[in-house]
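With one protein chain withheld, the remaining protein chains of the complex are depicted in position.
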Amino acid sequence: MVITKEIKLTTRGPGDIIDITGEVQQAVSGSNLTSGAVTVFVPGSTGGITTIEYEPGLLKDLPEFWEKLIPSDRSYHHDETWHDGNGFSHLRAALVGPDITVPFVDGQLTLGTWQQIVFLEFDNKGRNRRIVVQIIGE
Amino acid sequence: MVITKEIKLTTRGPGDIIDITGEVQQAVSGSNLTSGAVTVFVPGSTGGITTIEYEPGLLKDLPEFWEKLIPSDRSYHHDETWHDGNGFSHLRAALVGPDITVPFVDGQLTLGTWQQIVFLEFDNKGRNRRIVVQIIGE
Partner (left out) sequence: MVITKEIKLTTRGPGDIIDITGEVQQAVSGSNLTSGAVTVFVPGSTGGITTIEYEPGLLKDLPEFWEKLIPSDRSYHHDETWHDGNGFSHLRAALVGPDITVPFVDGQLTLGTWQQIVFLEFDNKGRNRRIVVQIIGE
């Protein structure tokens, strides 16, 4: 059985990290499916999905890491195409990827206690985001 | 219901980035399934799958980024084992990962408008590649 839902978010800009675990668990619970897998997917090429321990320190560490790895103040060929200044956003997003698949059992996501599903905003401005949450199970 | 298909590619060498969105969408359309998820997977440890906006600037930015992060002209322990000079390829591939899962609804991939599914050739020479496209849905 396949059930597809959506999460809507408004982000504040680059480096914003949104905990969507509650919404994903709610979608699983609302599906009345017992076991299966949920795929969380961001349509768009300047956002990413992963899991982290959602605590204030890492919410600073991650943006600092991205700035060091793929600086936002450098020039990228992408910007020659579109002049929208978000070449860095595309590179970061390609690296993290737009999807995650999490198994659930007895209606509960099999996450660790200190593990949250997060949306990473990589674009250079705040955006309205739509996240696809698809549940396949029985 | 599970349907498994294959995409065959010939790549030109390291840094080659192939847009396979059309083939993946065609596999979904040909399956006559309405909703579900498609998993795109590369058998092999020197290629990767992700999504990007497929435009000429990023096709230069990504290879430049890889060269900076994991240079191809450095020596790796892997090369001591096999002497095939593609240690850098394996590291890049391990980081990006060989798989992506994309939900589809009403027979359409839930990709963003400027988001394409791509195969990243990391190996140090052109290769014939086989990509597995598996559709699970109803």
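Chains: A and B, in written order; residue numbering restarts at 1 for each.
By our rule, a contact is a pair of C-beta atoms (placed from the backbone, for glycine too) under 8 Å apart; a residue touches a chain by one contact, two chains touch by 3 or more.
Fair warning: this is a prediction, and the values are worked out from it, not measured in the lab.
So that we can see where the missing chain sits, which residues of chain A does it touch?
For chain A, the residues touching the absent chain are 35-37, 50-53, 55-58, 60-62, 64-65, 69, 95-97, 100-103, 105, 110-112, 114-115, 136-138.
In the whole complex, what residues of chain B lie against the chain that is missing from view?
The list for chain B reads 1-2, 4, 39, 41-45, 69-70, 76-82, 87, 90-91, 93-95, 97-99, 101, 132, 134, 136.
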